[in-house]
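Only one protein chain is missing; all other protein chains are in place.
After this line comes chain A, so read on.
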Amino acid sequence: MIQLSVNGTQHQLDVPDDMPLLWVVRDVLGLTGTKFGCGIAQCGACTVHLDGEAVRSCVLPVSAAAGRAVTTIEAVGQSALGAQVQQAWLDHEVVQCGYCQSGQIMSATALLQRQPAPSDAEIDAGMAGNLCRCATYTRIRAAIRDVDAGGAA
C-alpha cells in the first residue's frame, strides 16, 4: 500500500512501487489532464509538481512520491499563481492542439514560483524540458513574461 497525496486528497493505493507516477495519476486515479508524450523524460507532457517542484512523472516511481504533495494540472489553478498562468495562456492564445500545454503550464508555474520575474534566458532554461510539437514557443514566452508573479505570491 502506498500513501499518496494528490491535489490535497490522500489515497491508499495498491500499486507496484516502481509504477511511474504518471500512470498512477492517469489510469488509477483517473486524472487525465497530465499527458503522456515519450515516457523517457524528453518531452515534459507529464510534468506535475512534487512539493511545488516540476518533475517528469513518467520516470518517477510512485514510491518516490509517497508522503509528498503531488499537484496536477487539474488543481494548479487553485493557487493564485497557477490561475494567473492559465489566464496568461488564454490571453496570449498560446494553445494549438493543446496536448503539451498541461505540462507547459506546470513547468511555467514552478518556474515563476522560483523566479517571479524571469529573464528570457531563465524562461528558456526553465521551459527547455517541455516540447511543443505545434511549436507555440513564441507565445509561451510572451505569456510567461506577462505574468506578474510578484503580485500573485
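What we mean here is this: a contact is a pair of C-beta atoms (placed from the backbone, for glycine too) under 8 Å apart; a residue touches a chain by one contact, two chains touch by 3 or more; residues count from 1.
Rule of thumb we're sticking to: contacts and distances are computed from a predicted model.
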Name of the absent chain as recorded in UniProt (options "Aldehyde dehydrogenase", "Indolepyruvate oxidoreductase subunit IorA", "Peptide/nickel transport system permease protein" or "Carbohydrate ABC transporter membrane protein 1 (CUT1 family)"): "Aldehyde dehydrogenase"
Interface residues of chain A (partner: the chain not displayed): 16, 19-20, 23, 26-28, 30-40, 42-43, 45, 72-74, 77, 86, 89-90, 93, 95-102, 105, 121, 123-125, 127-141
